[in-house]
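Of the protein chains in this complex, all but one are displayed in their positions.
Lettered A and B in written order, each chain numbered from 1.
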Amino acid sequence: MTELVRSYGRPLTAIFIGLTTLWILGMILVPQLFMAERSFWVEEKPNDISLKIDRAYADLSTMKFDLARAEGPGKDEIAGRIEAKKREIAGLEEQEKQPRKVYTMRNYTRMSALHFQIFLRTIFYAAMVTVLALVVCYPVAYAIAQVATPRRAAFLMLGLIIPYAINELLRVYAWLMILDYQGVLNTMLDWIGVTDLATQQWIPFLQSPGAVFVAMVYAYILFMVFPIYNTLETLDKNQVEAARDLGASTWRIHWRVVIPYAKPGMAVGCIMTFMLSAGSYSVPQIMTRGTSGDWFSQTIYRQFFESNNWNNGAAYAFTLLIVCTLFIFLMMLVFRVGVRDIAR
Amino acid sequence: MHGKDVELQGVSMVFGDVVAVAPTDLTIRAGEFFSILGPSGCGKTTILRMISGFLTPSAGRILIGGEDMGDIGPNRRPTALIFQNLALFPLMSVWENIAFGLEARGMPKKARRERAMELIDLVALRGHEEKRTGDLSGGQRQRVAIARALAVEPAVLLLDEPLSALDAKLRQHMRAELKAIQRKTGVTFIYITHDQGEALTMSDRIAVMNKGAVEQVAASDRLYDDPQTPFVATFVGEQNVFAGRVIEAEAGFALLDTPFGPLRGRNRDGLAAGASAVLCVRPERMQLVNGALPDNVISADVERRDLEGPFVNLFLKRNEESIVLHLPNRGAAGRELSGEQQIGFSADDGLVLTSGRLARD
Partner (left out) sequence: MTAAADAGTVAVERAPARRWSNQVLNLYLVLFFVYLFAPLLVMSAAAFNSYSYPSVTQWQGFTLKWFVELTRDERLLQGLWNSILIGFGVIAVALPLGLSGAFILTRLQSRWSGILYGVLVSPILTPGIILGIATLIFWRNIGVAGGLFLAMMAQATFIASYSMLMFMARLQRQDRALEEAALDLGASNFMVFRRITIPFLAPTIFTAGVIAFLQSIENYNTTVFAIGGNWTLVTEIGSRFRFGLSPVINVIGVIFVALTVVFAVIYVALKERERRARAALVG
């Protein structure tokens, strides 16, 4: 820090530290802590209070009965007791209106079988998207970074940047049009006689989770290409030439030279693709057109904005966060890379 | 411009458990061209950065013109630093670079430009003032850096090996130019270098540093002829070093028992008989014995003869110990030299020093 002070002085350094602290605490850590905290309690309207209130009302009517029959100084005493009882009832009723905050794991343990199934399926499909994207993108990144001439590489990069920069929703929407009941795919199948659109004999692609899967691969595949490309771009072409010169087969060159070099990029690509797929709300929302909630992100959304059960939603969101965090550590382990290599 | 004196009182610098500069006392006089000479990693750049204020000493005080610099930041010290890579501002023109320090002092633009143009004339860059510094040659960039530093009228100019990036010929030329500018301005120059040629030709006085400590402070001639320690003796110029034990000490001279037999040299430090010592003799102060015998005579076998141009390096060997002589190049006369030769030197040209670390160790 003394270095910062020397260059920019105390006031500016204080501003830098202040802003960073605000960012870390006010925008990253504390909001997530609030979310986590919220997932660990439920609001409870305690049963015993209503019991107590019932009993107090019973006591009150007994007293009123006594009051009606009492005479002399005893009457004032009973009237006093009735007032006290009324105050007690008012207090209890006030308590009943304010539900009690009870810390519990119930938001996690009460996840229904259906929700749990959705959760597992989401994680499974996200992992599949990641693996498929890795396999498909590695040759693309290699071809652009290592094989293409600089001019051609610039042109190919353009071809990657354009779809990457187009909004995720619109990219998914394009697939909705392809897989729709009277979409491009069904029409083509109609031509070869597999389906018959005139009699509504089409294949309902959109009703299977496969449709979401296909669109997800398309939506997030470029997040795998760029990190791998960025690392492979810095690989000295002579290394590949040298390996070839020493008689290594294409397979061996990739296994021993190129892939080890690309590992940080592959780790980043896998983390990004998995995280985006597992947490994607847009893709399932568009492909299912909001009619079914087959994906975990949709389930979370419903907890917040349809069931109005924020605590349960927070628990689901926190679960997703933990899975994604574990996945990051898993990738760092698998590819043997450090924190600093990630998100370059 | 007037130079100020710089005084280091017990200044030291410790990074973690590494002592970069041992407690050092040093006085640099006002208007002096002072060099700090030493191998890389000896702490000379650390001293420079402490004087300029970029490093705070672990202990001790730095005074400039008698004023303690303890709480004064680099931007308020009467010093200007010329960086090793020059650190010219790439996004500014030549004159904006030179006028930057004046801008920092709030001088209006017109006055700034006038002053910058004076300096541009001083360093002979007229016609280049609107260029970006990236479009200049190495020597021109050097001059911009000097002019930029002088523009703020510093009392002390600190130079961190500024010539190291230049080629040999330009370096020679810039030496003379730097010296001339220093004379003309009267500013105190503190010049850091590992190149003894630069230090010896330009400086009024030189401090030789080794492993964080100043070994000797002296004018060029004194440093060359009267080194205080074996390190200084061997770091500045070349030396033949004969290690041995003092067998006889008398008024002004001592006799050493060496692998080449007993040799006599000046006993400036008054070593007593029995002390472990080295005898240092410059290669150019030794001759081939020819007629009259000098104080010391050694026999050795000619191994090799290298032509340097104006003189010849003659390498001799005896009992795995080597000796080198610099002989004036007298044409064909010395070419056929071979076999055993008698070489000698005067006792006045040999210096006896207490054994210690040599520069080549």
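Some points to look at:
To be clear about the criterion, contacts are C-beta pairs under 8 Å (C-beta built on N, C-alpha and C of every residue); 3 or more make two chains touch, one makes a residue touch a chain.
Keep in mind the model is a prediction, meaning the values are calculated, not measured.
In the whole complex the chain that is left out makes contact with A, B. Considering the full assembly, B:Leu81 is the residue among B:Val6, B:Met50, B:Leu81 or B:Ala275 that touches the omitted chain. Of the candidate positions A:Ser50, A:Gln201 or A:Thr250, contact with the unshown chain belongs to A:Thr250. Among A:Asp66, A:Glu168 or A:Glu233, only A:Glu168 touches the chain left out of the display. Checked against the full complex, the candidates A:Leu67, A:Ile89, A:Leu321 or A:Val337 give a single residue touching the omitted chain, namely A:Leu321. Among the residues A:Ala90, A:Leu114 or A:Val184, only A:Val184 touches the chain that is left out of the figure. In the full complex, chain A makes contact with the omitted chain through residues 1, 3-4, 6-12, 15-20, 22-24, 27-32, 34-35, 38, 136, 139-140, 143-144, 147, 149-151, 154-163, 165-171, 173-178, 180, 182-184, 187, 218, 237, 241, 245, 250, 271-272, 275-276, 278-282, 285-286, 289-291, 297, 300-301, 304, 310, 313-314, 317, 320-321, 324, 328, 339-340, 342-344.
In the full complex, chain B touches the hidden chain at residues 52-54, 73-76, 79-81, 83-85, 87-91, 100-101, 103-105, 148-149, 151-152.
Here is the rule we go by: only the chains that are shown with their structure count from here on.
One inter-chain figure worth recording: chain A and chain B are separated by 65 Å, centre to centre, where each centre is the mean of the chain's CA atoms.
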